[in-house]
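The structure that follows is given in the form of C-alpha cells.
All protein chains but one are shown in place.
What follows is chain A.
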Amino acid sequence: MRSVSRGAGLALVRGRLFVLQALVLTLLAVLGVRLYQVQVVRGPEFVRAATETRTRQVVVPAVRGQILDARGRPLVRNRTTLVVSVDRERLAKMPDRGKAVLDRLAGVLGHPPREMRERIRACGPGVGKPCWPGSPYQPIPIAGDVSTRQALQILERQESFPGVTAEIQAVRQYPLKTAAAQVLGYLQPITQEELDRRKGLADAFSGVDLMGRDGLESVYDDELRGTPGLRRVAVDRMGKALGVERQVAPTAGHTLITSIDADVQMVVERALANAMKRSPKADGAAGVVLDARTGRVIALGSVPSYDPGIWTGGISAAEYDKLLSEKAGKPLVSRAIKGEFAPGSTFKVSSVAAMLRDGYPLHGKYDCPGSFMVGNRPFNNFRGIGLGTLTLHTALVKSCDTIFYRAGYEMWQRDGGIKPKRVVKEPMAHMARAFGFGSRTGIDLPGESAGRIPDRKWKAELWDQTREQSCKRAKTGYPDVAKTDPGRAEFLKRLAHENCLEGYQFRAGDAANFSIGQGDVLVTPLQLATAYAALVTDGKVRSPRVGWQLVRPDGTPVRTIDVPVRGKLPLNAKERAYIKNALSQVPSDGTAAGAFTGWPMDKVRIGGKTGTAEVWGKEDTAWFASFAPTQNPRFVVVAMVSQGGMGGSAAAPAVREIYEGIYGFTKDGKRAKAVLPAGRPATEPPRLGPDGTVD
C-alpha cells in the first residue's frame, strides 16, 4: 500500500519536474533568441549608437590668419585671452534654470548678475543687445580677459559651476586702433542660420567660432579661417574625458598681406581728423590713397571711426547702439566706399572727355560768361564771375562752370531735348560710366555703393516709382510743413504737381547740373580715385584691391591677388595728357593754389581738381582729387569732407597733409622723414620668414 502510494507520488513529482524542465528550457531558448536579435541582428545599429554616447567631438579651432600691411606689419593680429563660457543647455536643465550658478559666476567675475543673464539669451526679435547671436547648442562666451585667478576659481570648483568653463582662446587685436577699422572689419559668432545654410560647416565650427562680418575679415573669411581640427574624445557617463580616439590637427588660416601701408594709413587718419576740425560743421570725411599704376589701395580712411577691439568678447548694448547711431556719425560705415556724394567740379574730367568724344575740339576756344541761360533759367559760374574766352585747359584750372553748362545743354538739345529721340547719345552719361561712375568698383570689400549717373532712363524709372506719391501730394499738399513754413509748403506742392505730370522728363536743367557733377550725380570717393588713376596713368579703369597676397603662416605664398581691369577710358594718350596737364596746374595756379602755398613744387609736383558740391539744406561737400608726381604719377589721393565747405580750403589741405607724410615735408616745405621710403609705394609684397615675421 505504502509502496504503491510512493510509486504514484514519485510519478506525480517527476511529471511536475518535467513541467519545470520544459519551462526552464523554454526560457533559456527565449533568452538565446533575444540575445541573437540584440547582438547579431541589431548589433551594428547599437555599435553606432554606442559610439555616439561614448565619444564627444571636440572642435579644435584653427588659428585665424593675420592681416598684414604692405611691409609686413600687423594690421590685425591674434592674442590669447582667458574666456569664460557657459553651456546654456545645461543651465536650462537645472531646477532654477541656472540662476544660482550665474549669480555665483557674477560674483567671481565682478559683473552684475543681470548682465550675465542678458549675455546668454538668444538674439531675436524684441531682444536687444547684449544677446547671443550664435548657436544655442554651443558654449556662450560670457567674459573675456578674465584673470588666471578667476579662471582657477571656476575650474577648481566645477561642482559649484556646472556648465561653466574657462579656456584660452585666440582673440583679434587691432594695433592701429581706429585706423582703417571699416577696411579690416570685425568678427562675430556664427549664427545658427549661417550654420544651417552652409552644409558641412556644422562640423567645422565650434562654439567659439567667429565669422568675418565686415571688411577684409569678411571677404577673405574662408582663407583666414583655416581648417579646424577635430578631436574625438572617449568620455565616461559623467562627461569626463578618458582619452583621445582620433585626432586631426587644425590647419592655421592663411595670412593676408594687404597693400595698405600702416604709416600712410595713420597719416590719412590724422589728415582727415584735422580736416574735420577745420570745418566745424563737417559730419564725416574720407580719404583714399591708391597706387595709381597698379590700382592697389595704400590707405583707405573714413571718419568718424571706431576701435574694432570692442567686438572682442561680446559688445555691450551701449557700445552697439553708439556704433549705429546717427549722432556718433555711423562709424561702422566706410564713407570711402559706401558714402555717395555729389562730386562737384572733380567730375569735370568726365565732362571734358565727353565733350571731346562729342566733337568739341581739344584746342578750341570756349566762352566762359558769368551766367548761361538754360532754357529760361540762368545757371551761374561760381560767384557769377565771367572769365572770358578760355581753352579747355584753363576751364579746368579755373573751374569754369558755364562752358560745361553750355556743352551739356547743347548735347541735351541734340538728343531731342524735352522730347527725346528714339535713340539718344547722352555723351556725358556714357563718358561718366566709362570712368567707372554709376557702378561698383568691385574692390575686395563688402557693401560698396554704386553711386548714381542720372540719365533719361534713370529719370523714367524714378518717376515710375514715385509718381503715385507725387500725384497724391499734388492734391493734398503738405499741411504739416504749412504750419511752420507756408511758402515752402506751397513750393513743395507745386514740385509734387510737376513731378506727378512730367517727372519722367530729363530737362535742360538736369543736363546742365550733370555736366558739373551736381544735381542727382553721386559718386563714392573710391570711384573718383579709380577714375583719376585711370586718367593720369594708362587709361585703364581698375577694380582696386586691398588684399595683395595670401601666404601660409610659414611664409610660403599661396596666391597673389591680382588687380582686374574693368574698363578703358575712350580717350587717347594725347587727350589724357592734355587733361592731366591742365590738372597739374590746379595746385599751383588754380582753385587749390591756396592750400598748396609753400609746397615744394620743384621737388614733387602735384596735380588735382577741387570740387565743391552743393547739397540742399546742408553745407557743401568738399572734394580734392589729386595725383603725384605729375610726371608719371605714382599716387592718386582723394579727400572728401562731408559738409566741409569749399574743396580748395576744406579738402585740399587734407590731401596736402597726406602728401607731406608720404614724401616727407614739413608744413613750410622743408624735408622731413618720409613714411614711404623715397616716396614710393612697395612694389613687392613682403617676404615672411618661417616664423611669420618679415625677413
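One rule holds for everything that comes next: a contact is a pair of C-beta atoms (placed from the backbone, for glycine too) under 8 Å apart; a residue touches a chain by one contact, two chains touch by 3 or more; residues count from 1.
Operating definition for what follows: contacts and distances are computed from a predicted model.
Here one chain is missing from view; checked against "4-phosphopantetheinyl transferase family protein", "peptidoglycan glycosyltransferase", "Xylose transport system permease protein XylH" or "Lactate utilization protein B", UniProt names that protein "peptidoglycan glycosyltransferase".
Considering the whole complex, the residue from A:Gly9, A:Pro162, A:Pro564 or A:Gly598 that touches the absent chain is A:Gly9. When the omitted chain is restored, the residue from A:Ala234, A:Ile310, A:Leu362 or A:Ala577 that touches it is A:Ala234. Not every partner is drawn; the one left out touches chain A at residues 1, 5, 8-10, 12-14, 16-17, 19-21, 23-25, 27-28, 30-32, 34-36, 38-40, 42-47, 49-51, 53-54, 234-237, 242.
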